[in-house]
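What you see is part of a larger complex, with each chain still in position.
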C-alpha cells in the first residue's frame, strides 16, 4: 500500500509536535511540505527533519495535486477558513481543536467539508489514551451495567500565557472542551449543563471575564449524570482522571506518574509527581491520532473523531459559559 | 476523675453498636441503663453486656438523678421530642443524625437544649475518621493554599430496605446529609446548591419520589466550589472518597480496602473490594465520637459536632430536594 502524502500548516507548539511525529514515527505517511506564516519557524523544523518543501502561504499547497491530506495546527481563529479552503481543494483534513470559537464559522467550514466529500478528523487527543480507551472498552459493552455517574478531573499544572488566554475562548472553550468531548466519548450525548466557578488563583483573569476554577455538571440523554472539575493550577502536575460509575461496577482511569520510585521516610511515603503537562502526558496520543487519520485516508474509513464531535464540544463550551453567566442550567438545544 | 453515667435510648441497629462500644471500649463511661420500646430488644443487649437496668419508657430514665447523659438512637421521627424531654431533665445529649426531617421540630428541640444549657452532640461519625481528619489537618492551616474544589464520592453498596427508605427523608436527607456535613467540616459554609439525579437502579423508588443516583454542586462562602456524587448501589463495596483541591496542592482521602492482598493473573491484578458498609468502614469512628462526647461532659468542653451542625445539614438536604424539583440552583437562605 502506498504512503499518504501529507503537509502540515502551522508549525508552532502543537504543529511541530505533529511534524516530528509524522516524520519519525508514522512510516505510512510521507511528509512532503510544511507551512507557517513565520517562514523561519517552518524552515527550522524542516531542517531538523530533512523536509524538502517549506512554504509561507498555505494556498501554495492547495494547488499541489500530489498532496492528499493536510494537518492544520494554526491558531484557532484561522482553523475555519483554512479548513474550508483545504476542503475545496479536495484534500483530507486533520484539524486541531477547537474547530473555531464561533459556531457560524464552524458550520460554514463543515458545510465545505461535506460538499467536498473529504475526510475530517478533529484533534481530540485524549480519545487515544490507552487508559481512557480501556475504560470505554469496559463500559461500552454493558458488562458492568448502565452508566450512572461520570466524574472527570482535569487540571492544568499552571496558567498558560495571558496573551493566549485572552483569545482562547476562556476556560470552557479552551480546557473544559476536552472534558466535554471525553464525556460524550464515554457516556453519550449531553442534554443540559450547569457551571459554577470563579477566579481563585489569578486575579488578572477577571479583566477579560475568564475563570481559573470550575465545576460543570452534566445531564446525559441516557439519564446518567456527571461532574467535571477543572483548575488552571495543580502544583503537583497535570491531573487527568476519570471514572464511569455504572449500575454493576465502576471503571476508573487514574493518573500516570513521572516514575514509580517511592521514598519511605519518617513522615510517610513520597512518590513522584504527575507528568508536567499535556505534551508529556499525552505524547503517545499525538502519534496515534495522526496514525489513525493516515490509516483512515489510506483505507477510506470514517475518522474516529468527526466534525460533528468538534462542533458538539464547542456547543457545550458555549452552554457552560451561558450557564455560568446566568447561574442556571442551560439546555444544549438553547445554543444550537 | 469519675466516670460519666450514661443511658442509651433506642437499641436497634445503631443503638446496639453504641451500647456495645460504651460497655466494652469506653471505660470513662458507666452504662447504667438501656431503653427501647421493644423491651425484649433492649433486654437482649443488656444480657449480653451485663447491663443492670432495662426500661421500655424513656421517661423513667429522665427522673433518675444519677444519669448525666443520654444517647438517643431511636428512629428519626422521635429524635426531636425525646431531645426536648431529655434536655428539660438536664441531661447531656448525644443524638444520632438527622436531628429531624422537619426544621420546625429541630428548632424546637434546639431551643430546649439551649434553655436547659445541656451539651448536645450530633452523630456525624465521619468527622472522626482518621483519614478525613488528616485531610482537614493538611488543609485547615493553609499550608497548601486556599481550598478551590471539594470532591466527595459517597456510594452505598446496596439499597436499604424500602420500608426504611419511605420514611428516611429520601436520598438528600438520609445519605447526602453526611456529605453536606463533611463539606462544611472540610471547607466551610455553603451558600448555594444545585442537584441533579434520578432513578437509575431501583424503579420502586419512583413511587414515593426518591432517587438512587445524584450529583450535587456546592458554592461555598469562601469562593470554593464542590461536587458530591452519590449512588445507592456500588457493587464493589462502600465507596467513600474525598478531595480538597487547593491553590498550592491537594489533599485526598482514598478508600480503605477489606485487605491488602493482591493476586497477579494473566488478565491483571485483582485487589480486595471495599468494606461492605458503614458499620465496618466507620467502626472506629462510632467509638471515637462517643468517647469524645463523654470527654466533653467530663471536662465541660464544647462538643465537636453541635446542634447547629445538625441543623445545617438538614437545611442543605432540603435545599437539594428543592433544587432537584425546580431544576435550579437554590440558595441555602431560601430554606431558613
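Lettered A and B in written order, each chain numbered from 1.
Rule of thumb we're sticking to: a residue touches a chain if its C-beta (ideal position, glycine included) is under 8 Å from a C-beta of that chain, and two chains touch if they have at least 3 such contacts.
Bear in mind the structure is a predicted one, so any value in this text is a computation, not a measurement.
Of 4 total copies in the complete assembly of this structure file, 2 are presented in place.
What we mean here is this: only the chains that are shown with their structure count from here on.
Our note on geometry: chain A versus chain B, Cα centroid distance of 42 Å, whole angstroms. Contacts from chain A toward chain B in the complex involve residues 146, 148-149, 151, 153, 155, 194, 196-198, 200-201, 213-215, 217, 219, 223-227, 229, 231, 233-236, 239, 245, 247-250, 327-329.
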